[in-house]
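Removed from the display is one protein chain of the complex; every other protein chain stays in position.
Up next, chain A:
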């Protein structure tokens, strides 16, 4: 059952495209990790999926299939439709849990706002539900928490509050843009466990953006690697961590030993060189300047397509590399 089908998603802000022909799909309840170096376009892509960028900046489509069978194109959503979808069918949590909450309203006021918008709950009922939600995300004393302003909470508690607000409308899809990056390691692991348990309970799908391959390996069902605005590998997590096919993925994993068991804070390893800026991309493979397996042809002359190399009929393991077959031998 497909939850989200993204086709040819592109974003530009008047200049060269930041996100370029991104296509992937995900199933209900699936957790997809979107990984890539800084500047690869992860945040921009996720904002486009939320309909939070101007419609003139976004091309392509992102069809979300709702629980009731209706379909809506997140890339082309009108601002009126968007209000009916955001918070209710799609929610998002962000990296910095301090600045993501209104500093001058209490947690209670901010939660009641969302509950009245999406669940029609007011007064005592909203209060009760808010307590229930905070309890669900592991806040020990929800009643006291509701009376506080964000400043009084720790980073981990703030992120829990934001998660509670994001799941209040029982969304089918949660986008999480580096939700644990600002937290210390133990808290990071707690929040990841919380997200996994929420998925198990409610079956919501999740797009989890991260720099951190250890985090990706501990939470994801699929891994999608973004490089210079393009998807360069899209694989089931097992296959990705066991046998990545794209040289960029290999380089990432090769430089990050022992990632699969750690709930650790290891960030994406440093590779030589940098992601080319949107205006400085050649005609060929965008990874070519940094690739050890690069050959002038085809690498510098032709942009490789994103090919599905999976054996099974219904499986997807897509790779964007002109030499993947040679390299696999």
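Methods note: a residue touches a chain if its C-beta (ideal position, glycine included) is under 8 Å from a C-beta of that chain, and two chains touch if they have at least 3 such contacts; residues count from 1.
As a convention for this text, contacts and distances are computed from a predicted model.
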item: Listed names "Ferredoxin", "Aldehyde oxidoreductase", "Iron-containing redox enzyme family protein" or "ABC transporter permease", with the criterion being the UniProt name of the chain not displayed; value: "ABC transporter permease"
item: Identified contact with the non-displayed chain, of A:16, A:54 or A:84; value: A:84
item: Among A:101, A:223 or A:291, the residue in touch with the chain that has been omitted; value: A:101
item: Candidate in contact with the missing chain, chosen from A:114, A:153 or A:245; value: A:114
item: Sole contact to the chain not displayed, among A:38, A:151, A:186 or A:274; value: A:151
item: Absent-chain interface as seen on chain A, which is shown; value: 50, 52, 79, 82-88, 91-92, 94, 96, 99-106, 113-114, 117-118, 149, 151, 162, 165-166, 169
